[in-house]
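A single protein chain has been omitted; all remaining protein chains appear in their positions.
To keep things simple, chains are lettered A, B and C as they appear, and every chain counts its residues starting from 1.
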């Protein structure tokens, strides 16, 4: 056992941290100011492209991919602390070309895509020239149960006919979003795990209709956006199906492991940021003759936050380690565990930071309500807490069943 | 002891409930659609005036005032369940001319106002012709400690010179908001409880500057709004001081008792609405072959919500009873207790309702994020939870101190 | 609505409180010293008989029975606060002849017993001359589900043959315990609610075997005791069946309502006692230059305890009111609600009182571990929390189902 990062990981942490604190955080104001101008909600602020170029130049690019052909080839465990650093800024992930769901899409195309799919879609994604989306969750059913999925992908000669009403399709608002990976049922009579397929649907294909952008606690997360996207008799070449029909479930499962590590580490970074704001406020505001930090249970809140963050981080790093060493399927319980723990603690600490800020906390003078919405959504995205708890219990009880 | 409402109270509950469900809730769409039109953010939707006229005609008007000369003269205990009913719709309180902070301002003017003040400001408020605001909380200090207040009211001959940077001044955005009751220090050398005064500041007085409307989790609560309002050398007649200099603290204390009952009962109504949405969703969505209500700990969440609501309601009604029978000062601990309990339970149940709705819960397809922001603010408004807990403990420990 | 006790109730509260504080609490030491002598574990301390005589003389006797022929005829709502007072001392209930399960047995015999049963068993119970037990819970099955019951009562001519392995049969150790009310299946083929019967089994009947006394966190609660009692082919006259075969479930349900009010009010009294100890300790112990009450989150603990107690008491009194006014079956959800709330809060506050006492809290220098065991058991007795929550949710969801 060894609880320090490897020298290589430590060096990347240092470089990413400095890049974020010295270049990204100071650029946030310019970024948001650009978006706030009339008519620019769904455009790419130029400063983002400048930051991306800089990050690429410095080799801080595609850090999430373990395959060495695409970047530095960091392991899941080595990348995890970098994701935490990126959790300090909503715009940092894109700067490093590590933004979800592009990351998951790149993983899928790198591992399951045909040569043609890789040339057409993976290459420009890796270069940061285009963006992509992942259309899985559906509006009309509880998507926590994959067997509820209503979307269909019908084979018709050399074409696949795509139908479905998807929502929470992140990136759907981005001006450079060029395609969706769409998940649907190809064979409803097949075994539960061979029923689904994933297919690439270029954004401009007839029948693709982005109905609206969904707000999260009133925020649209522009220019990325979370779309409600309807697909009506959308026809694409059959060759757009990834890895062939029936492999959707398998691909989804492999995709989710590292993706959840990334989500959770970013949530931990966001929690650290909220705790920093909380502590600073608790020291600078005075009531009844003392800084708030000295009043009532406020010190307990700070102590509990520190403990919860430390534990969630260790749990997540351990899960990353297990994915690297034993594979995603050996780490299923661990991956569900972090998915329950990290978003919840982030929500809790942000809520406490809001309380410490008084009225300022619920306004937009601080990033706290944005962090709150971010954490709140994460308790639902990639499976709600409830589904993960059920799975963890199932694994636990298995030890005692014959 | 008697846990049923009096026949008179029961009748009013029935009438208000029917009015809300049959007329207000169905009118909400028209109301919000009006506001959503370009340029109409800070206007009064005509349907509100129609509803007000109807409510007035039916005698459902100024229900909050115990004085019979202004309305039906309901006690705090009799009005409390009506406030709960109004908690089901954000626009209901105004319909019945029971909207905070107008209610508190009316109470203050009815009890402490001069004849002239009553003629000029109370009468049109009672008639629902104008709106008003209450400028107490300050941006630059922890307002939970009244001794932190920086705003000043200086006497200069026959005039009072008002200075201060206030925020969270609700109603400041309303097109009919005609005046502020402003709280400031008149004599910083006086005893802690005689230091402050309240003064009426007409909105159009030179030096009054509404700097901006503060968002609550991104919502502006238009057309009411929560203003950051700066007062710079604002001059008003000395006769605008309510009840004379040095009585601000006394007036504030009397005002807060019933006001907190109203807040808490509305929060309980909001919690009931959230629980209804939660239950309905839990029955209509199916996963893993069962309605969500049958899965995992969801039934426990529902049971806990029911218990928490019942208890909070009883605690609040008991506090109302004590205010009526023994006076606000005999019910100080009880008033703080409900202020801790009711907003927190509302936030918790709304959060759980969001979880039960999945992605829909954080969008604006349901009123849940709006309810969340409402509940969240209430844990800060009128004193944060922390200050109330400290006060409750102080009262408890007093029993054991010599 | 009226939150003050009636003058009659208030007078009884005053008398019972004085009796407890002036006579029972000072006699506890003598009582326990008697039991601590070798060989006296399962004997009745003489001071108990003296106290009983005194209480009877003063008319503080059989206070729990609403029927006027047996005592003052207090309603459930009037008796409830007296049960709270009795919660301050483990021996108080017996002093007033209000000790469970005798109370429930008296209710059953008063309402369902034949004339002969009443003459033989009810009269001496009412006089406090004998004690009784209630044999329902079984060791080998989850007794939270009544359909699991394995005990049988077979009719054989004029006799009933009783078989079963019962445990947690309270009072089974008492030297004056003269009979059991035994619950078993008479007709396993009948409808779920007509399957069970209750039968009176005199203690000395052949085949009755008190196997052992069960400890609760190491305490035997002598001289009452909680017995594991085996019944093997125990023969009693058929006339010992209460109200005839098949009515066991009905009787049990009616019995449980008021009994749960009593349990919960005693738990609230016990919680008040723990909170008093907690507050006193927090004021008398000093660390880091301050009384513990001023350190960290201790004031919050005190405030939360006060709020939780107030709310639980109101909820319980409201349930009592509903039982009196609308009957047990109209108050089923409310009765389950208090059963979840009151024991849990008692356990929580006792645990916090232990923490405030440091090492002394877990020793027997204070009654805290005894109170803990008492509260802990109550979360299981008369149905575990889980079963009650499920029932509350069921009632809640019914509002939304067609």
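Simple rule for what comes next: a residue touches a chain if its C-beta (ideal position, glycine included) is under 8 Å from a C-beta of that chain, and two chains touch if they have at least 3 such contacts.
Everything quoted here is computed from the prediction, not taken from an experiment.
Summary of contacts with the chain left out: across A:122, A:302, A:362 or A:378, the touching residue is A:302. Listed residues C:56, C:211 or C:285: the one in touch with the omitted chain is C:285.
On the side of chain B, touch with the chain left out of the figure occurs at residues 296-297, 299-300.
Of the residues in chain A, those that touch the hidden partner chain are 1-6, 9, 77, 275-276, 279-280, 282-283, 293, 299-300, 302-307, 310-312, 314-315, 317-318, 321-322, 325, 333-334, 337, 340-341, 386, 388-390, 392-397, 399-401.
Taking the whole complex into account, chain C touches the unshown chain at residues 137, 139, 141-145, 148, 167-168, 214-219, 285-288, 292, 295-298, 351, 354-355, 358-364, 369, 372-373, 376-377, 379-381, 384-387, 389-390.
Note that in this section only the chains that are shown with their structure count from here on.
Distance between chain centres (mean CA atoms), chain B to chain C: 43 Å. Centroid to centroid, with C-alpha atoms defining each point, chain A and chain B lie 38 Å apart. Per-chain Cα centroids separate chain A from chain C by 54 Å. Counting partners per residue, chain A has 296-297 as the residues that reach two or more other chains.
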